[in-house]
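Complex shown without one protein chain; remaining protein chains in place.
Showing chain A:
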């Protein structure tokens, strides 16, 4: 390599692909993840950290459930709804899961329209996603109310191990909080999209930085993560 000079080249150089490209990116200057913005990188790393939180919650739950000396309440009876004269097991959870997974679909469409700069459709789809999310939280509130009226408390329940109630309220509560925060963010971003903040370059109230359409995708990352976590909670809590 000859002596480098200060003059910048104008065209970005082509980057190798595959494993060589992976190594080249990690060995390169400036950015390790090429074409990944700061915001997106930050969200990914945050989600990794959050994964560990949910992982610890779920491992603690599994350890409690596996080591309990008294019977664990049967989920398909506890989470059944009495509809039309018979108990339908897990029906509410099935609907909740369907709603939340649908919301991931509308979120993905919102991201797509966001990159096409289609303000109306993006905002509408984000609002729809938020509506699904709010529905999910609403149904969760219904489920909590039902269980509480049947005598389930964090410190005990009529059917067996006290840890059933404690882990249930803690884990679904923590997940529900995530969904609620997601809904709030969706509403804020949808308002910004609707108003056209990302076209006019309006600055953020707190950060005084210009927003970009990419924030729709970053919100989407968070939303899909919350959705994915629900799949694990669903599998480990309701199906086990």
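By our rule, contacts are C-beta pairs under 8 Å (C-beta built on N, C-alpha and C of every residue); 3 or more make two chains touch, one makes a residue touch a chain; residues count from 1.
Heads up, the rule we're going with is that contacts and distances are computed from a predicted model.
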{"item": "Chain left out of the displayed complex - its UniProt protein name, from \"Carboxyl-terminal processing protease\", \"ABC transporter permease\", \"Nickel-dependent hydrogenase large subunit\" or \"Cytochrome c oxidase subunit 1\"", "value": "\"Cytochrome c oxidase subunit 1\""}
{"item": "Which of A:103, A:129 or A:166 contacts the chain that the document leaves out", "value": "A:166"}
{"item": "Candidate in contact with the missing chain, chosen from A:17, A:67 or A:86", "value": "A:67"}
{"item": "Residue, one of A:24, A:80, A:99 or A:221, that touches the chain absent here", "value": "A:24"}
{"item": "Of A:49, A:86 or A:149, the one touching the omitted chain in the full complex", "value": "A:49"}
{"item": "Contacts of chain A with the absent chain, listed as residue ranges", "value": "1-10, 12-13, 23-24, 26-34, 36-38, 41-42, 45-46, 48-50, 52-53, 55-57, 60, 63-64, 67-70, 154-156, 161-163, 165-166, 170, 174, 206-210"}
